[in-house]
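For this depiction, one protein chain was excluded, whereas all remaining protein chains were kept in their positions.
To keep things simple, chains are lettered A, B, C and D as they appear, and every chain counts its residues starting from 1.
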Amino acid sequence: MTMLEFMVRRTLNAILVLWLVVTGMFFLLRLAPGSPVNSLPPAVAADPLARAAYEAEHGLDQNIFIQYFDYLFGLLRGDLGTSLYDGTSVMSQIASHLPVSLELGGLAALLAMVPGFLLGCWTATRRGSWSDGAVRVVTVLSFSVPAYWLAVLSLVFIGQRYPDMLPTAGGFVRFTEDPIANLKVMLLPALVLGLSTFALVVRSIRAALIDVLSFDYVAFATAMGMPQRQMMKRIAIRNAIIPTLTVVGVLLGGLVSGTVLVESVFQIPGLGQLMVTAFLRQDYPLALGCSVFTAMIFLGLNLVVDALYFVVDPRTRTSTQRRTAPVMA
Amino acid sequence: MTTVMSPTAAPVPARPASRPLVLRIVDVRRWPIHGVTNWFGVGCVVAFLLIATVGQLIGDPTLLDAPGAEPPSAEYWFGTDTLGRDVFARTAEGAWNSLTISLGTVLLSLSVAMPLGMLAGYHYNGRLDNAIMRGLETVQALPMFVFVMFVLTLTGTGTIEIGPVTFGMRTRLIVCLALGFVPFFARIVRAATLVEMQDDYVAMLQVLGVGRTRILLSEISVNVLPPMVVQACLAMAIAIFAEGGLSFLGFGLAPPEPTLGNLIADAGSQILEGAWWYATLPGAVMVLGILGFNLLGDALSDALLGGSEGGAE
Amino acid sequence: MSELTLEPGTSTPGRHASDDVVLRVSDLAVRYAAGRGAAVTAVRGVSFDVRRGEVFGVVGESGSGKSSICNALMRMLPNSARVEATGVEFGGRDLLSLTDKQMRGIRGTEIALVPQRPMTSLSPTTPVGQQLRWYFGDSIDDSDVRDSLARIGLHSVLGRLDNLPSRFSGGQLQRLLIAIATLTNRPSLLLADEPTTTLDATVQAQVLKLLLGIRDTLGLSIVYVSHDLGVIAQICDRVGVMYGGRLVEVATTSDLFHRPQHPYTKALLGAMPARWTPERGRLSTLRGTAAGANRATGCPFAPRCALADARCTEEMPAVLGDRTSMVRCHRVEEAT
Amino acid sequence: ASTSVASRIEERHRDGILRIAVASAPSNINPLDSGSEVTRWIAEPVVETLYAYDDRQRSVPLLAAGEPEVSADGLTWRIPLRSGITFQNGDELTANDVVATLAHVNDLGSGSEWITYLLGYVQSYGADDAYTVRIELTKPYGLMRSHLTNLPIVHRDYAKRKDAMMGTGPFRLESFTPGQTFKMVAYDGYHGGKPDLTGIEYTVFQDGATRLISLRQGKVDLLTSVPYHNIGSVRANPDLHVDEVEGPNDILSYVAVMREPFSDPWFRKAVAAATDRHGVLSKVFGGAAVIGQGPIGPAEMGWDPDLQPYPDEPDLDHARELLDQATTERRDFTLTIGTNHTSRDMAQVLAAGWAKIGIDVTIQQLAGGPWSNKMLDRSYDMLMNVFQSGFTSGPANYMALAPAQSTSVLSCGFVNQEVDELMDTVWRTSDDEVRAASLRRINEILVEEAVMFPPVYPKIVVARLATVSPLNLDQLRISRVAPQNLSLVPGGTDE
Partner (left out) sequence: MSMLVAEGLEKHFRIDHGGWQKSSVLVRAVSEVSFAVERGEVMTIVGESGCGKSTVARMLVGLVEPTRGTIAVDGVELRPERTARDRRLIQLVAQNPWSAFNRRRTLGHSLAQPLLVNKVETDRRQRRARIEEMVERVGLSAAHLASRPSDVSGGELARAALARALLLSPKVLVLDEPTASLDASVKATVIDLLRELRADLDLSIVLITHEIDVARMIADRAAVMYLGRLVESGAAELVLRRPSHPYTRMLLDSVPDPDPDHRELAAAKGEVPSSAAAPHGCAYHPRCHLASDECGQERPELLQHAGVEVACHRILDVGMPLLMPGSLPEDRPEPAVAPDPPADCARDTPTVDLPHPQADVTDRLEVR
């Protein structure tokens, strides 16, 4: 399979899943008790005239399937309807919140993956030493500390002293407004968010590397006198990345989930916070829009991981041949 | 290439003594748990369980008669909150809630995921497998948190009566969280089943006429279960974390029922005003639980799987 | 390298061996720590010589310590293992007292290894061509080198250098690995740890011929580990028989097959279907298994030996003979 | 209190911008859509009303040129407008703008909260000429005057927009980030006196504690909704001033009289008697509230300070006696509250109190929409929420009373002829004395019948840096912070 072919297949699969998600959520939301009209001021919502007028205005009086297809076509056009709460376009809300989340997630991923990768490689070669033990303790602790608790604690212990580090206490600044202030404000949340990812990357790389180091091909390279450094670079790390990549999909899910919590604690106006508010207010169109976008991002990121997988592990290209390797002999 | 296997290619792996699994788990002396960290993990879990069970008997989590916002003292170990409640009593009750919900979640999701995963693995690449996998992918396309929020929003926070069954918030939380865990478990079960399916003994059983149900229930399951026990332990940690996160966001049990998450959330303002004990101590108990189950998972992985699970540790 | 031919397809005992010793192993012991202070002694008191141009066979059942010897010679045992020896002399140096760095210099250049499982001995994610380049460097572009590779049956591999190892058969890969092991630096000693057990008989024959051909051309010595007496008979000059971590008998191949001394050797030969006759009825002459033999205090074979007495279980027999041929057995000792 | 904070403030004040921390942002910035205080706080400097309250809470003309002309039957109102008043985009205010405003708030599909007050009363409206607005009513509506005092007038082109605000006030909305920040600059063409400030900036801090921290650290000048738990520490801080006034802060708290157990008056009275009002006052509000009895509080029209049927501390013995007389078997109910922290704390204190007479309370915390669902479906036992009523209704909280009227769409099932009639009077009459008397009587009946019993009336609490000029507390009493009238005073104020 070529890269293009592989990606097209994966993309089609992702689109199918996305469609299932949208369809499932849409109908479930519509089946849920309580009309969205009820989020109007009670006296308005209680009045049959006002109710009918509102429903007509928002197309809620139509057949559910018509609404569904309207929604799907809207989705294709980039129109996700309007928020019940404030009547703004869901798309514009998402457009203004999404970049913040992406920045936060990206920053967290960067802060977690790069040092995590390096530390994981480092400890794998020092298996059993005290530094390995220390790293193990640190990583287990790191992913055992819930981000939201850490966030609350950091509000206290760091926020009191360095209020500029906190988006909550200083008001959030967008990257486009003031990059430095923005990074300052994002640093702590990104660290908190990335901590568990960092720990899992370390553990995963370490485990994979230890595994790989016991494989025949490493033994052969060593027996052929290949210097340790080259062996790590050419063989060990390259092969150890593959199992880690499969974990990365899960990690990304964790990051996306994590933004929801961390954004709530630090009051960062990202997609996560928007989504939580939307859910709490039962602002269905907004909640649905946010969820669809989250799913889209998640599936998109997984596509990227797939692509990486394809690059790092050329065996995927001949996946079917691999299963029946004897045929090729 | 050739199937000529030298004896080296199929060494008899050293396995723990062959006694029934349950006995091996119960007999502490024989626990192959060694190393400080593993025992520390067991200690954490025990401490967490103690707080959740025995601790919960000490003090009343909803009684408002204490002085407000007092730091920890001999009388109130974890201090009191602004409404004058004993934070320790609330933490213990919260730990109990966390524990029951997490345990329920893990058990429920396991009981759903085991059959699903085993069926998918048994029919690897078949139509049933594809259908199951697509379904799991769909549930997974939303991060678990978002997914649970979605379902909880749909069903509201009150009790729901479906026929004669009343779904309280606790049950609902369990069901939602469990639904989020199912893909996670099902994938692992499926992978483990696949490995088993490639083992000759399954083919042999088929030749001997053992049916699908029997193979899955009485043969493959005994091999899939030990790794799942390890995974369940790790999942307990995640469930405690997730339950805490949900109640932190306000999607958990309703007040005045304390949960570790809503204790932390409640503390928000107070902690800045110097009431450090308010969020710190319940949070520490939660960390105790999560850390404990994580380490216990590692330890069990050593003990049950010879430490080779996923090459981890 | 163009002189590489595979002309002599067979090996006559002693034909290629000279008297200078390439490797001299004295009293080698390998111990694995097995958790909680317990230890497994996989190899003990093993002494043998390998002479220039000689194929020294090591034969024995699973777990008898064959691989442990190879790995000890390469100094590639896991950290949990301890190696002791009065000396492991190779090219005038004691391998065990070299620094790690010096040892790295010897690996691949003076001592090379042919692995047991060719299918998993190349990195699975890098094209074969690139891996060849790691070892051969740019010389892989020379037509000479290519020619010699093609001549040893790697023609089809050279045509598909951008393919991953999984696209080649075990035979092709094993030939490739042998080429890498022997042709990059022309080592003087080759350790072959059951290089053909995973291969078909037809492919095995090809690989064995290749090994012998290379031995003849380069004049290297080979330590050939196997549990297949047929292969041993075909290619080895001298053979050491391992049992329970001990070398119980060393003899020239011809002597071993025609005049086996040790009861174990005899039993092993007797259990070969190829040497079975209908008159004999049963094929097996041995009871029990080799499990736990390396924990025995006396002769490791005593529990299964029909001739064993109390002395055998208590006392390890002394070496009878010299380094070129020896046997360790009380019964043989008594007989002489 | 450090010098670095002081210098930071001084540095910041050079630009003459007042920074205000608010607890939440309005859902949209159309000031006609929402009656909530969050919208109002942000809209105050930008939009103005036809009439305004003076410091004695009498309605006086602002954009109107004088008192409205009301026809003898009370059905036709003519309001003269001042001329020469311009919007912040330079357009002159005319009757068309007022008509556009009215059109929006009367549009059933617009979702504007004002519809609640006008539905069924306003028949038509129009411009007689450029400076006269005419409103035709279906029946006499005394409250119209109050609404005209509260309803902001918006530029005709902006009446329906949810993403922009255009009024005649002293400040112009320059930019905003939804849910986060709102920046205003002084409008040079303002018809009144020129403000001291060059601009006002609102920042949303949802978390009370961080809101407070930013005030302490001098990042903001003014803080609305001081968390009740933290009032003590603000009071103790010499660099900060805290203003607490009795305002139209309400705790909407009523029961479903049409269903068990609250259909039983004895049960209701027992619950009312066992309500831990003092606990709520001290534990939840840190003392910044007044013990509550009926639905009408101290800042509202009809407040009766002498009406005190229930004790501060729950009278458990009496409550048990009352409960013994109840015919209903049930000893449990669900308390449905809003999602805010205050409601939650309150509910927990109350539940603990009720538990003492053996009543088991389930607390159900719901956000706006789902909360409304309950209210509209009448599927609640007891509803409770905190809200501020001043903006749409002035010094009287009619909406909170609506459930007590049996003809209301929101009726809680309480049927009382006298209350129904009095309510009609309240809505109809244009005589404040009559209205106040009616309200007093309604309050009395509801207290007696224990249909509505908020445990306390919370105060409005605003904190500011010492370097901000004092607030007008008379305006604050009806929830007007009026930041447009504030100024920055170097070195602090002396009060």
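As a working rule, contacts are C-beta pairs under 8 Å (C-beta built on N, C-alpha and C of every residue); 3 or more make two chains touch, one makes a residue touch a chain.
Note that the structure is a prediction, hence the values are computed from the model and not measured.
Across C:M103, C:M119, C:V225 or C:L268, the single residue that touches the chain missing here is C:L268. Looking at C:L286, C:C299 or C:L320, the residue that reaches the missing chain in the full complex is C:L286. Residues of chain B in touch with the missing chain: 1-7, 9-10, 12-15, 18, 21, 199-201, 203-211, 214, 219, 222-223, 226. What chain C contributes to its contact with the hidden chain is residues 6-7, 9-13, 61-62, 150-153, 155, 169, 171-172, 200-206, 208-210, 212, 227-236, 253-254, 256-258, 267-278, 282-286, 289-291.
We take it that only the chains that are shown with their structure count from here on.
Compared on C-beta pairs in contact, A-C and B-D come out with A-C as the pair having more.
Of all the chains, the one whose CA centre sits at the greatest distance from that of chain A is C.
Here the CA centre of chain B is 46 Å from the CA centre of chain D. The set of chain A residues that touch two or more partner chains comprises 33-34, 155, 159-160, 280, 282, 329. Along chain B, residues 1, 156, 250, 268, 271-272 each make contact with two or more other chains. The touching residues of chain C, counted against chain A in their complex, run 74, 76, 79, 104-109, 112-113, 115-117, 120-127, 134-135, 164, 166-170, 177, 180-181, 184-185. In the complex of the two chains, the chain D residues touching chain B come out as 207-210, 212-213, 227, 229-230, 233, 279, 282-284, 334, 339, 341, 344-345, 347-349, 351-352, 355, 362-366, 370. Chain D contributes residues 26-28, 33, 35, 107-109, 111-113, 115-116, 119, 162-163, 177-181, 203, 205-207, 209-210, 213-214, 217, 219, 339, 367-370, 372-373, 375-376, 399, 402, 409-410 to its touches with chain A in the complex.
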